[in-house]
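A short worksheet on the structure shown next.
The complex appears here without one of its protein chains, the remainder shown in place.
Letters A, B and C name the chains as they come in the text, with residue numbers starting at 1 for each one.
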Amino acid sequence: MKKTDFSNLKAIYINCTLKKSPKESHTQKLMNVSKKIMKHEHVQIEEIRLVDHQVASGVYNDMTEYGWDIDEWPSLSDKIMKADILIVGTPIWLGEKSSEAQKLIERLYAMSSKTNDKGQYLYYGKVGGCIITGNEDGVKHCAMGILYSLQHVGFSIPPQADCGWLGEVGPGPSYGDTEWKGEQLDKPVGFDSDFTNRNTTFMTYNLLHLAHMLKENGGYPSYGNSREDWDDGKRWEFENPEYR
Amino acid sequence: MKKTDFSNLKAIYINCTLKKSPKESHTQKLMNVSKKIMKHEHVQIEEIRLVDHQVASGVYNDMTEYGWDIDEWPSLSDKIMKADILIVGTPIWLGEKSSEAQKLIERLYAMSSKTNDKGQYLYYGKVGGCIITGNEDGVKHCAMGILYSLQHVGFSIPPQADCGWLGEVGPGPSYGDTEWKGEQLDKPVGFDSDFTNRNTTFMTYNLLHLAHMLKENGGYPSYGNSREDWDDGKRWEFENPEYR
Amino acid sequence: MKKTDFSNLKAIYINCTLKKSPKESHTQKLMNVSKKIMKHEHVQIEEIRLVDHQVASGVYNDMTEYGWDIDEWPSLSDKIMKADILIVGTPIWLGEKSSEAQKLIERLYAMSSKTNDKGQYLYYGKVGGCIITGNEDGVKHCAMGILYSLQHVGFSIPPQADCGWLGEVGPGPSYGDTEWKGEQLDKPVGFDSDFTNRNTTFMTYNLLHLAHMLKENGGYPSYGNSREDWDDGKRWEFENPEYR
Partner (left out) sequence: MKKTDFSNLKAIYINCTLKKSPKESHTQKLMNVSKKIMKHEHVQIEEIRLVDHQVASGVYNDMTEYGWDIDEWPSLSDKIMKADILIVGTPIWLGEKSSEAQKLIERLYAMSSKTNDKGQYLYYGKVGGCIITGNEDGVKHCAMGILYSLQHVGFSIPPQADCGWLGEVGPGPSYGDTEWKGEQLDKPVGFDSDFTNRNTTFMTYNLLHLAHMLKENGGYPSYGNSREDWDDGKRWEFENPEYR
């Protein structure tokens, strides 16, 4: 089978760490593994560390219209709208995605009611995945929330679109740490996890395959899912439930 | 744009109500709305009410090999494997999907490590969605768990792949009820919910579109996601994380 | 400070493993650690492995009244009603509590609308906790669901009422395993986890302390929480929200 050319795809990685640059983010280290694959596949890459930006709280596209002095979201949103693939990275705190990840979801949601020229929600045709790191617990729970939100606003989710790393239960080194409690470790923790490496690889390629397929297809046909058509009274093969 | 022909697609609806047939299931009523669209689109439909079957608890494909006298799962599993589209229906209890839905997920999981002839997990190429009803709260939470599990074992999730109905907070009639606390209602509750009807329609069509696209495409290329190839040492463009 | 005498307390452990007896349950092994503390503190202990019983699906106390041939729940429910402390044990599958745990919650819920002689929900005055084991991820997520459900039907939750064990991300031995992939391990996995041992101990003692306190106090006063009084029109200091 001929290898697919992914060079016309654009991906954006959003790191929802609580740490501002230039502090080291463990999640970033795992995001880099996925990013490197994308680079080798000639995908165009954009990257945002959300906490470095002054992003307002709220559920509108530009919160300066709602009493906030500054809101960098509109420019970040533009970058997301240009990408075919969105990958959300988050650390885990108390088994949950970060407040920055939650804020990202709230702001993505702001755009979910706008429609494209087919009358579909704006994120239709884009694909999403997530990369999660913690020191002990919660990759799946965080992924549930993130992937749910992405599909709900219009992204498509390919198989195995989540990946991550966790150590054994209890306090311990985080992904990529080279020391723990003052002691030097032989090698960065998690880097040799076959499970994490495999899932990160599969997620990355599945995002690429589905984004490619959707791009080739011109996104989703609007038959049966155009919000504008529905509002205009179009129902396709939908029939009102029967009153028996 | 020419209308897509969906007649070569197969869909399976699994109702995870706690009520055995012939008891009326509220979830079934909403599933019927989606099913009718599929029928009009000439999709082949299979249907299972899980609680009607003697399905063992466990995480293997055939639990009679693990001490259970009876296990109808293998025959149900065969039906799922033949379908392109899986739609899980569930009621909500205490804000959570039913124990039958959880059992379904456990049994789907049993097959997740088997691979197809490309070396991919078996559910690759299939798409999944969910239909959820409750009387007051929990559609999104249940969808998070169900859609997460489906994508994790290999299903693809199109945009807005969840739909459902909920009444106002507190006790109240369930979807399709025509009486409440002994009083007759004018019409079945929820049947005229524009929101529920629209989401059910969009979910149904998005499942069809993505299943069609994947079928046309022969599923996902195995480049970058074949478990067998990975185990054989193939890494595509993955590189080990750098030890700095 | 004088040591509290816990000998008038009763605790019930319910193991929601998917494995029938006499199959070995990893969760049981960790439950035993808590149970041993209780025994040394002279607490009366009852124990149930749910999957060993023919418990019907549904949300009523006795499902034989709703078309099921057999339902052992009423006798199990009696045992729970006699206990001051309920500890739910569950394995993790795909980041979620087991279907047996979900079934337990559904059946506990059946009794939640009945009231005691103060007019309070029946579980008032009882305390609850949970013990969770998996091989890689999900203790906190499972605890969220279980503890939420327990407090929602009337149990009180002391601090740090969840404990568990998880290995590193990816496949691996489960709690107490002495071999993995055919190789013998030096010692049962997790038994020396200071984190797991400490949390299991703290959970056990906090359940005892709160159960003791509630028992001494005769449970909760019914002032402000009696369902019967509310239904009779009693409102205590509640005032209707103001219409401005």
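Following the convention adopted for this analysis, contacts are C-beta pairs under 8 Å (C-beta built on N, C-alpha and C of every residue); 3 or more make two chains touch, one makes a residue touch a chain.
None of these values were measured; they are calculated from a predicted model.
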item: Option from B:T27, B:S77, B:S193 or B:S226 whose C-beta touches the chain left out; value: B:S193
item: Contact set of chain C toward the excluded chain (per top definition); value: 1, 3-4, 29-30, 32-33, 36-37, 40-41, 121, 123-124, 140, 143-145, 147-148, 151-162, 176, 187-188, 191-192, 197-198, 200-202, 204-206, 208-210, 213-214, 217, 220-225, 227, 230, 235-243
item: For chain B, the residues touching the chain missing from this view; value: 94-95, 136-141, 144, 164-171, 190, 193-196
item: Chain A, residues in touch with the chain not shown (by the definition above); value: 18-20, 23, 51, 57-59, 66-68, 93-100, 102-103, 105-106, 109, 145, 148-149, 152-153
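The rule is simple: only the chains that are shown with their structure count from here on.
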item: Those chains which touch chain C and also touch chain B; value: A
item: Chain B and chain C: spacing of chain centres that average the CA atoms, whole Å; value: 29
item: Centre-to-centre distance between chain C and chain A (centres being mean Cα positions), rounded to whole Å; value: 35
item: Whole-Å gap separating chain A and chain B, where each centre is the average of the chain's CA atoms; value: 23
item: Residues within chain C bordering two or more other chains; value: 94-95
